[in-house]
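Missing here: one protein chain of the complex. Every other protein chain is in place.
Order of writing sets the chain letters: A and B. Residues in each chain are counted from 1.
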Amino acid sequence: MPAQSHPLLRLSQITKTFGTIRAVWNLDLEVYPGDFLAIFGPNGAGKTTLLRIIASLTQPTSGRIEFSQKNSSQNRQQVGYVSHQSLLYNELTGFENLLFYARLYGIGNAQDRADEMLAKMGLEQAGDQLVREYSRGMKQRLTLARALLHEPQLLLLDEPYTGLDQHGSRLFTQVLEGLKEEGRTVLLITHNLGEGLALCTRAVIQHRGVLVFQAARQEFEKSEFEKLYFRAVEPGARSQEPGARSQESGVRSQESESRIEKSESRSQNREVGDQRS
Amino acid sequence: MSWEIEHILTRSAARYLRITGWLLIPLYFLMVLALYGAFLYAPTEKVMGEVQRIFYFHVGAAWNAFLAFFGVFLGGLAYLITRKQWWDHLAAASAEIGVVFTTIVLTTGPIWAKPVWNTWWPWGDPRVMTTMVLWLIYIAYLILRSSLPEGEKKYRYCAVFGIIGFLDVPIVWFSIRWWRTIHPLVITGTGEQLEPEMIHALVVSVITFTVLYLSLLMLRMAMRLNSSVAEEVGQRLLEERVERV
Partner (left out) sequence: MNHITLIWIIAEKDLRIEYRSRQQAFLTTLFFALLILVIFIFAFDPGSRATRDASPGILWVALLFPGVIQLNRSFQTEIEEGTLCGMILSPVDRGVLFLGKLVANWIFLVIIDLLILLAFVIFFNFAFSSQLLWIVLLIVLASVGITGVGTIFAAMVSSIHTREVLLPILLFPILVPIILAALSGTQEILLREQMQSLNRSIQLLVGFDVIFLAAGFLLFEYVVGD
């Protein structure tokens, strides 16, 4: 792991509120080149907002985002984003979609690039088909192709497994594994603990706008993480379990030294168990 | 109750209510003076008669409408630059007051126009038509406000519409006046000759209306701040309750 390198992205004290609702609260996060970071959390935890802030689709209410490359106008070139929505035109063909976006990104040889990406995603046969005729899995791979067109340094994936069947999920996982081998930096939001943990090099749990857990993948077991996750995010489940009511001190995981922050202490400066620091 | 809620409460609107209170004192005396000026001090207009006295209220209301819409413009512009919600409160409060006073202009106008021009609604007059368009623009502004969910996006959109709306007003005025010149209508200008007493009464009236605008603005600002604070406190209390479960 490129442990000592410079962070590709550093978020410090990011807060985003919608009206009176806090989506992200005083969040700090560092992402290093080659990281495959999985972000878990229940609905409404602010995961999507976090990704949108990184993609500069939303301005944070306060806090700072720093990319390793200082030129802020180039930030958009550094980020590839796969959202809940496909970001594709149903009435254009797969090829036309990629060509359109490739031109928006100012890619010199847009046609070749679009062909190349179609081939990479196994869609070369479907290039001239309208996207509206695509299966969910094909559409999702085209969405990923769109996000990768401009070779972004940082890829943001927001629940890419939603709506995919087993076959589609497997194909998609293969593509993601390929990206991991290429050493790309990826932030993946998912509900699917299995897929997420299989892929990631580092796992994070976000709950009510706060990162409550953060650890490198090799530092914990999968079964342990699942237990930890449900304790962390479900207040109802917590109170039912005897011994899990120790909300004042937070739950500790011995192996990882990671702390689960209790929500009351949000405003404090947190030290999340990041082994790099 | 956590420190957060106490912190929020300190931002409450007490200061604006205090300012409103202080404004009410001069407003009271000014209103008495303005009424005296309009009904007793100013002479009766020779041609139009007593009905012309509505002029002092009509012009005062129009002045306030203009001030208010300038407030919407200024609030919107400042919001886009600073992103401080305070400016949006200013724009919103101004728009509400502006619509009220434009409505007053549009109701006092016909009362005056009917006996003088023998028509309730002199469509050919650029002032009448511009006021009408102004009224439509700012009612549209309020409809837009109520259609958008609370949040930073709402303030931005309203700011954009407020700016375009305000820039549109002189263009509307100009185009209607030009349109009038090529479509002459029966109604001609009144050619009023204002006597000095009338001007004095008008000046007092306009000052009174300005103070009235400021008082209403402070009152509406206080209400807006209070309701947003109340909402925030409610949200925090809800969060704390959820966390205690």
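Everything that follows uses one rule, which is that contacts are C-beta pairs under 8 Å (C-beta built on N, C-alpha and C of every residue); 3 or more make two chains touch, one makes a residue touch a chain.
The structure presented is a predicted model; accordingly, all values stated were derived computationally and were not measured.
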Would you indicate which residue among B:L67, B:V128, B:A159 or B:M221 is in contact with the undisplayed chain? B:A159
Quick one: which of B:L23, B:V128, B:V172 or B:A201 touches the chain that's been left out? B:V172
Filtering A:Y32, A:Y101 or A:F225 for touch with the omitted chain leaves A:Y101
Mind listing the chain B residues that contact the chain we can't see here? 80, 133, 136-137, 140, 143-144, 147-148, 152-153, 156-157, 159-161, 163-165, 167-168, 171-172, 174-176, 178-179, 182-183
Absent-chain interface as seen on chain A, which is shown: 52, 55, 57-59, 73-74, 76-77, 79, 81, 83-92, 96, 100-101, 103-106, 130, 146
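Quick note on the criterion: only the chains that are shown with their structure count from here on.
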Chain-centre distance (mean CA atoms) for chain A and chain B, in whole Å, is 48
With touch defined as at the start, can you tell me which chain B residues reach chain A in the complex? 4, 149-152, 228, 231-232, 234-236, 239, 242-243, 245
Provide the residue numbers of chain A that touch chain B in the complex, in ascending order. 18-21, 61, 208, 235-236, 239, 263-264, 267
